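The other protein chains are all here in position, but one chain of the complex has been omitted.
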Amino acid sequence: MSIDTAPTASATALDATSAAATRRDILHRLLMTLGPILIALVIAGCILLAVGVDPLAYYGFVLEKGLFSPLGIQQTLTRMAPLLFLAAGLIVAFRAGMWNLGGDGQFLLGAVTAAASAPVLVEIMPAWLALFCSFLIAMVVAMIWSLVPALLRAYQGVNEIITTLMMTFLGTSFANVLVKLAFRDPSTTVPQTRTLPVEDRLPRLFDTTITSGLLLGLATIIIVHLVMTRTSFGLKLRIVGANPRAAVHSGLGVPGLTVAVFAISAGLAGLAGAVDIIGVQGNVRADWNPAYGLAVIPAVFLARMNGFAAIGFVFLLSVLSIGGESAARRLGVPNTFTLVLVSIVLIVLALAEYVDHRYHQSRKA
Amino acid sequence: MSSSSSSSVGRRDIVALEGVTKRFPGIVANDSIDLSIRPGEVHVLLGENGAGKSTLIGMLSGLQQPDEGRILVDGKPLPITSPRHALALGIGTVFQHMMLVPTLTVAENLLLGGPWWQRPKTEELAARVAEITRSLGLTVKLHAKVAELSLGEQQQVEILRAMVRNSRLLILDESTSMLTPKGIDELGALMRRLVEQGLAIVFITHKLKEAAAFGDRISVLKLGRKVGEIPPERFRALGEQEIISEIVELMFGKQKDDPEAVERAVRADAAPLLQVTDLAVAPTDNAPGLSSISFDILPGEILGIAGIDGNGQKQLAEALAGQRATTGGSVRLEGAAIEALSVGERRQRGLRYLTDDRLGEGTVGTFPVSINFFLKQVGAAPFWRNGVEQRAEIDKRAAQLVRDYDVRTPSLKTPVARLSGGNIQKVLLARELAEGAKVVIFNKPTYGLDLANTLASRQRIRDTAARGLAVLLISTDLEELLSMCDRIAVIANGALVGTVENTDDARTKVGRLMIGLAA
Partner (left out) sequence: MTGLFSEVFLSALLFGAVTAAIPLLLAGLGEQMSEKAGVLNIGIEGMMLAGAYLGFVGAFYSGSLWLGFLTGAAGGVAVALIMALLCVRIGLNQIVIGIALTLGLEGLTALLHHFQFSRSYPRLPAADATVIPLLSDIPVIGPAFFKHHLIVYLAVALVFAMSYLYRRTQLGLNLQAAGDKPAALDVAGIDVIRTRTIAVLTTGALAGLGGAYLANVGAGLFIPFITNGAGFLGIVLAMLARGRPIWVLFGALLFGVCLSLTTAMQVAGINIPTDVIQMLPFLAVMIMLVLFGRRASLPAALGIPYERGAR
């Protein structure tokens, strides 16, 4: 689970057998990922059995509702949109060795500012421009929100775990204050922002209910992946993450890069909020907090900060949460069970990696 | 040299090793080693880095377990299972890297390890320490924080700790590497007093002179094997020079010297390439500052910086490279002021800094060898175009550097931390000496390298100067400086206390400067 071992793009084998070796490597990775997931499903199944639910029926239902039913898969793909943006932001931060645990606060502020600006802007400019501006505002606000932890870390060496955690508590409350005081829709009794008309939201894909935000999310995470692995900027961030002293020695402007990492990471979290509001929700209700940020962290870890793998895990997470929500209504199993499952997968996977590592070591010795 | 107490024949070994073998992935660190350690004797373990000394100590102090063979304690086979067990058996170790908690006081460090439910027995300790220090002639500040002590003082605390715990066997691992010449002599005298009290000492070093001066018995290790032993009887019969030449033969087969220095032409008439005037750096919590450092280096010249480790050498190198903020003074490269430039800009102008901390800051250990060649050029053409990595260019150039600098690596994508110290050093040399270098700062360039790599590195440095570059060579190894430099400046407490031409009497002059006397 070490973040330093991210495969480096420029690694080129000198020997000719590398193609076969890479194939074996991919196979091994696949096995090392699917195996633990299977084990985790079994363990979680035992918990279900213990509370008197048939695990096979439950898993079947989750798959049915989250993956195989036309409506379910559309909901799942729609859910992926904000999660992909959040995952992209975390990939940047974690690869650069910075623990931005403040994703939820940045997400909510992005969501609230997008929800506040979009309905106003669509009245004064073309819809596409209005949405673009709302995205931009959400991104900038989230970036500004991350500035304090970024500057503290860059210039004072204050641990970012503690500051981003505090800023996320602060941001959650602040977002509520904004909804209740500043951006409250006067025409409703429940505290919420003005609702963006459905026709002004992000278009849906073809004849489905899937938001086009999905495509934006996919594009974003792939771009982030390529930037991190194929460009000098990405390499600089990875050097800062893997060995900050080497970064200083090599003449990299570490404080500047630190601020950039926080800005990108938070900006993407803000965009995640915007894409959820402008694409799906249409408004922000008071005390709304889906806590996607904390849920995405495991997916990014499981993907070992790899963008493509992260898409897979975000998909899995979405299937589980959409299916889990249906199961909560129909089978009476609260959807918090998804959290249990994710947690067990994470632990089993970390353990499997450890065992695998030890096995290889003992074989080499 | 001789001590009458060690002549009693048939004295039982405190600890004996029989056919001890220890393997690590890829290497055999110790290959069936036999060793006998007796009370009243300083047993010197002599060998180069990588000879297997540290592994041997690891096993004696309970940090590691042998794969084969056995360790006998008081004649009985007994695996030493943990550091705690080693201490209980009376084996105390002073490690090469200080094993004291910097945030605790000396007293607290000495008390560390008592039963956890107890209150630390401070008074008892103070009495015991007073007793020991009196008999050994040491002074120790019990209530100072360890972080505030000099390295030499910290070492005395470690020796004291072993004594407080009633050790019968004291292991000293490379203990002289950070001591002044005077401190080394004091340590030698202290060891003598300790063995006279009946202690056994294992003294690990790679310096021949110390082995000859302080030992009663010498075992020579080479590439994990014990290649020879000089027992006390023989030791006493030989003179110092004879012992040294015998050891050299054991260690290297035959006398092997540095290749004769190539004649280098220092262009005395040329303008200096590097001019440093009144350079100052503010001290920090854990590092001394620098005050009014001034020197010039001509093209083709090697200027040495001698001094005890920790007197501001690293700060000087970092200030010149631009890694550390200065508080005053100027640095000129080819006459142009560069003190306001960044690390990257200075490098572009031709100033190169080869760090002594190869894995800590010189490389990113988990990154492949190929990328580590270009850590200081990230984003530069032709390896990156418009910010996009050009893999083919990087690999082509990296492969060429691997050949040119003889880097032994399984492949270009091997993580650099998997290479040996010598090969990592070659990666750094390749990176810093690459095109455009004008002034090169070498900080302890041979530290921790084996003989072959040491010689190769020194040759690279000489070649560098011969190409007309200015070289600043920082080293704590006086022999190295004497064999390579044109002039040697001595640094003490962050200031240059004198500069001497490297002529026949340079050794004495530098030595006097180092201990605070005028040259």
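Some notes on this structure:
Per-chain residue numbering starts at 1, and chain names A and B are given in the order in which the chains are listed.
In this text, a contact is a pair of C-beta atoms (placed from the backbone, for glycine too) under 8 Å apart; a residue touches a chain by one contact, two chains touch by 3 or more.
As the structure is a computational prediction, the values presented were derived from the model and not from experiment.
When you scan A:173, A:188 or A:209 for touch with the missing chain, the hit is A:173. In the complete complex, the residue from B:111, B:140, B:302 or B:354 that touches the missing chain is B:111.
Checked against the full complex, the one of A:70, A:157 or A:186 touching the unshown chain is A:157. In the full complex, the hidden chain is touched by subunit A at residues 1-2, 47, 51-52, 99, 148, 152, 156-159, 161-163, 165-167, 169-170, 173-174, 176-177, 180-181, 294-295, 297-298, 301, 332-334, 336-344, 346-347, 350-351, 354. With the whole complex as reference, residues 58, 61, 63-64, 82-84, 87-88, 93, 95, 97, 99-104, 108-109, 111-120, 161 of subunit B touch the missing chain.
Convention: only the chains that are shown with their structure count from here on.
Averaging Cα coordinates per chain places subunit A and subunit B 47 Å apart.
On the subunit A side of its complex with subunit B, the touching residues are 4-5, 8-15, 230-233, 235-236, 238-239, 242-243, 245-246, 248-253, 361, 364-365. Across the complex, subunit A is touched by residues 23-26, 322-323, 342-344, 347, 353, 355, 357, 360-368, 370-371, 375-376, 378-379, 384, 387-389, 391, 394-395, 399, 411-413 of subunit B.
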